[in-house]
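Notes to accompany the following structure.
In this view, the complex is presented without one of its protein chains, the others remaining in place.
What follows is chain A.
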């Protein structure tokens, strides 16, 4: 990642930063989808330079990074954010400074309460038929290792346009949890269309941090 462009979110007196993040990140996501390199991968990354700040935990800056200047020019963030001129400030494309540290941003999947209950019940049912124990005993055993539904990670509410198109009455909103992972040096990996590292572990994709 050699070039970057910063988007600053300008909170109005009564328009909360969290609400702006929803709107802006949705636009950036759409822009990344239009430039995707295959079914679900993007060549362009995002980073959150003020991740973990006081107040809103993602801070008020979103950085978009690419290997080539032309990629960012083609992405045309100015066009995608033109309707948000009063609420954002878009800087020009700049060269990433030399000697920077590296971090990775990964999407963290958190199961909701409903999903946890459902998984637990089906697990208990399978176990109960296999072992011959009563369902109630199995549930009791599983209760011990039951995961909690909460996560302390910062998230952005996103809306799935695909789900929304299929299902007009229901809500298609979901929280996109974002985790920052410290990495030792540059790591080459694939990015998803949220600009986050597509996988963790060995093939994690890092971004310069400055």
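By definition in this document, contacts are C-beta pairs under 8 Å (C-beta built on N, C-alpha and C of every residue); 3 or more make two chains touch, one makes a residue touch a chain; residues count from 1.
We take it that contacts and distances are computed from a predicted model.
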The chain that is not shown, which UniProt protein name from "4Fe-4S dicluster domain-containing protein", "ABC transporter substrate-binding protein", "Type I-F CRISPR-associated protein Csy3" or "Transketolase" does it carry?
-> "Type I-F CRISPR-associated protein Csy3"
Residue, one of A:40, A:76, A:94 or A:113, that touches the chain absent here = A:113
Return the single residue from A:39, A:86 or A:162 that touches the missing chain.
-> A:86
Where chain A meets the chain that is not shown, the residues are 10-16, 19-20, 23, 27, 83-87, 113-114, 117-118, 121, 125, 134-136, 139, 168, 171
